[in-house]
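What follows is an incomplete set of chains from the complex, kept in their original frame.
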Amino acid sequence: MNSGNAAWLLMASAMVLFMTPGLAFFYGGMVRSKNVLNMLMKNFFTIALITPLWVIGGYSLAFGESSGGLIGDFSHFMFRDLAGDDLLFAMFQMTFAIITPALITGAVAERLKFSAYAWFASIWSLVVYSPVAHWVWNADGWIYKFGALDFAGGLVVHINAGVAALALVLVLGPRLGFGRDAIRPHSLPLTLLGTGILWFGWFGFNAGSALAANEQAVTAMVATQIGASLGALGWVAAEWKKTGYPTTLGAASGAVAGLVAITPAAGFVTPGGAMAIGVIAGIVCFWAVGLKARFGYDDSLDVVGVHLVGGITGSLLVGLFASTGGGLFYGGGVSLLVKQLVVTMAVLVFSFVMSYLIARILDKTMGLRVEERQEVEGLDITLHEERGYILNE
Amino acid sequence: MKLVIAFIKPHTLDAVKDALTEVGVTGMSTSEVRGFGRQSGHTEVYRGAEYKVDFVAKTRIDVMVDDQHVSAVVAAIEGSARTGEIGDGKIAVVPLDEVVRIRTGERGPDAL
């Protein structure tokens, strides 16, 4: 092993793993105080759940010997035959496999049963996440061979989780009081903490995806920083114009939108390209979170608006801005753009259909949703018998 | 004896406390309430969605006083809590049958 590359990938693995707690706080701050622990628990528990699944079979299904570019096998059951750089790669990838289902929790906040979520995440990880990761990142995967680009997970992580969130939301239905009551974040400082951790961890996510401490890692880190910043600027500018107020939640949301959109592009773009992608994502996602009000689906914390829409935005913009890899604006013609469009649609359709099926089956069998009384009283006390804050003792 | 209850703007509390101390009040209890009234609330905006919040933060003061001090106490609150702007709040005077000081068991005006 090259110790410098190993040092960077060890570090990047730790950073990406840290993103899931970060996501927990990002989401946790946005729910009402009666549901904060349920939100945190769903995210933390995802780590505990996906880790063994990935070791046992998830990794092998994604990166094992390919069956027709569609899915791996069980040759690496229990991380068999992995050592050194390969084992480190499996570790690094594990952290991606963990955060992806965790992203979904935001959409179904404040009403999805904890047990149902645990089942959903487990099944989904094996039958949706691993195949898509195989398509995109396994050298024999069909998307990989097709020549489309996804540097650090626009397709595999964000579009995949975002459209699954949409499917789940459609099965689950809206929260009581959605569209009528003011359902406001209970602690924006907690959300900002999550944002800070996500931002930090995202350097591991994107710059780590170079798989070495090399020039591409540097390029990716610079693009990541620019994407996040311009995303925040774009979103805040858009909301300031529309509502008259720049908000902290807007800055946080815009930064995440920018990070999402830069993810598939980070290793391939110039600083100027990163700026364009960031600011477009910030504005587009600000507009997209308004869609739920128009169409009436209750995507509680805007996973669709930010991760799905931001992921699609980034995935397509790669076709324009990839300075290495054949972007349209860099003389590569439309071929990359077309490929990006095709694979985006493919992941969209596959993940939506599969996620919808899993959700329907779980709904019929164990039920996805808490009882109305539990929703009113809050999930913390009714599902976990705990209270988030007791500040007067 | 009377219980004087006042709903005031939170930032006037220090002034009200000083005014009450000046007219001889030696004890009071305060708490946070959310008031609804002519002073309309405010809007809040989260991810582009605007929410109307009707309730405004107010401070409630409860003071037990003996009968001859009531009007001085009410006047002291009026004077110190008034900013002249909408939302300055209300004072209510409630009759009391009895007051007890827990530590000593004293009753009536002595308990104040």
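Labels for the chains are A and B, by order of writing; each one numbers its residues from 1.
Assume contacts are C-beta pairs under 8 Å (C-beta built on N, C-alpha and C of every residue); 3 or more make two chains touch, one makes a residue touch a chain.
Note that the structure is a prediction, hence the values are computed from the model and not measured.
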item	value
Subunit stoichiometry in the structure file as a whole	A x3, B x3
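Convention: only the chains that are shown with their structure count from here on.
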item	value
Approximate Å spacing (C-alpha centroids) for the pair chain A, chain B	50
Chain B residues touching chain A - in the complex, by the definition given at the top	44-53
Of chain A, residues touching chain B in the complex	182, 184-185, 239, 242-243, 245, 247, 249-250, 253, 286, 289-290, 293, 302
